[in-house]
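Here it is: the structure, laid out below.
The complex is shown incomplete by one protein chain, all other protein chains being positioned as in the whole.
Note that the chains are named A and B in the order they appear, and that numbering of residues resets to 1 at the start of each chain.
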Amino acid sequence: MNASNKNILLEAIELKALFDRLASEIKEREVLSGPFQLVGIHTRGIPIAQRLAKLMNRDPDQIGTLDINLYRDDLSQASEMPVVKETEIPFSIDGSRVLLVDDVLYTGRTIRAALDALTDLGRPKSIALLVLIDRGERELPIQSDFCGKKVSVQPQENVKVRLQETDGVDRIEVIDRQA
Amino acid sequence: MKETPVRIPHILSMADLSREDIEFIFQTTDRFREVGGRPIKKVPALRGKTVINLFFENSTRTRTSFEIAGKRLSADVINITKSSSSVSKGESLLDTVKNLEAMAPDVLVVRHPAAGAAQTITRMLKARVINAGDGAHEHPTQALLDLLTIRDHKKTLSGLHVGIVGDIAHSRVARSNILGLQRFGSKVTVIGPKSLIPLGIEAFGVGVSYDFKAVIGDLDIIMMLRIQGERHDRLPFPNLREYSRFFGLNLQLLQKAKSDVVIMHPGPVNRGVEIAPEVADAPYSLILNQVKNGVAVRMALLYLLSGTEE
Partner (left out) sequence: MTQILIHNVRIIDPANGLDLLGELRIKDSKIEAIGEKLDKLPGDEAFDGKGRVLLPGFVDLHVHLREPGFEHKEDIQSGTMAAAAGGFTTVCCMANTHPVNDEAAVTHYILEQSRSKAAVKVWPIGAITVGLKGERLANIGELQEAGCVAISDDGMTVMDSQLMRLAMDYAKGFDLPVITHSVDANLCHGGTMNEGEVSCQMGLKGIPREAEDIIVARDILLSRLTGCRLHVAHVSTAGAVELIRQAKAQGLPVTGEAAPHHFTLTDEACQEYDTNAKMCPPLRTCTDREAVIQGLADGTLDCIATDHAPHAIVDKEVEFDQAAFGILGLETAFALGYRLVLDERLSLEKFILALTAKPLEVLGKTYSGLKPGAPADLCLVDLDAQWVYRTAQSSSKSRNSPFDGWQFVGRVVHTWVEGRQVYAV
């Protein structure tokens, strides 16, 4: 029995290595198929995209940000008023190769909404997906093109990505919601 | 980014909205203004939701604004207009509302000639209710879009002096705006002939003036109101010509105003009565900005109210 309800999956140093690897994978792919435009999904997809941009020597302010609240399929299941965040794409979506960036890939519903949100803004040439963690248990036929780490966790467990920018610390944890 | 405020079940009165609530609504509105600027002005947020516009009083502007707002959110929007005469022919408000409830709407937008009607309706059904004007009581969505328009233009809602001119007694817009502006610490002066200033208005903490000329120079915002002829059983002033002479806004009177004054009007405008045509169309007139903001504010409200369950 675990005394704490929290398991550390990745520490800061491991996370950094993971970012480095993802950045080089993106660059490799770009050599083959042309440059990506990074679009981070609120909330943690944005700092992830910004870090990747920096690692690839690009302007982190030039990434797009996407809020998917208006495209969610579970609006009325929320208990509080939904907070709609900013969607800002500093480049033309039309004809671009978009790399969507998010922290955890789980059911696939967020990405489904993000695809709708993105295509309402224009007609990209292609959309690829990058996630830090893929925890499996998909409810929709969606897969990532770049994945930091695949993990297998119990349904009652939460994979929590914590980043310096949003949470004050770099760490990925698994939290047992029932504990 | 502000945290979610306490859930707002209905939008009935500006008195129910705190400054934080209003700021949260504006923050959400900003997102919907972005949607309004897209080539495809539609998001699926309220797909499968039903919004009923229940209008017991004629209104083109407000009804259309709510209709566009609902449609841009992909809600099914149904308009029901009932003249108050058909109500007097038989069906009571309770029956009308009970019938609508059977159709399971998510949001009911209500315009009604009787003060308190929207609040009364909340006691009759489960749907969220937005008051789109109830008699001479309130018109909170108009006040929200007015506040937003002022904020857009003046970059603040605090420390301003706003004059509301005209038929204060019968104006729900005046009441809602007074409550809203005071939340942000702006000063409001109501201006009009004494016969159109209701007894007890001082309790709102507003200034009162019967002399437009004397106070116009001190105003940052001038909000002109329409004379609500349909609510007068007797004309409270000799005639429109005389009213216009003392309380209408024309270019000559505008000379006395501050150089950065802006003019607002909730519409419909009676040109030549409360406002001269050249004033209504001037660059310092924000009348069309008000209309534009109306759609975004109403999208935000429909979205926020639909976004939660009881």
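Throughout what follows, a residue touches a chain if its C-beta (ideal position, glycine included) is under 8 Å from a C-beta of that chain, and two chains touch if they have at least 3 such contacts.
Computed from a prediction, not measured in an experiment: that's the story for all the values here.
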Omitted chain's touching partners, listed by label: B
Per the touch definition above, residue among B:27, B:64, B:79 or B:120 touching the missing chain: B:120
Residue touching the undisplayed chain, where the options are B:18, B:58 or B:92: B:92
Selected residue (touches chain absent from view) among B:106, B:134, B:220 or B:274: B:134
Residue numbers in chain B that touch the chain omitted from display: 92-94, 112-117, 119-120, 134-138, 172, 175, 198-204, 233
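FYI, only the chains that are shown with their structure count from here on.
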Chain A-chain B separation of Cα centroids, rounded to whole Å: 41
Residues on chain B engaged by chain A in the complex (per definition of touch): 1-5, 7-8, 24, 27-28, 30-32, 34-35, 38, 40, 42-46, 49, 73, 106, 303-304, 306-309
Of all residues in chain A, those that touch chain B in their complex: 67, 69-72, 75-87, 116-117, 120-121
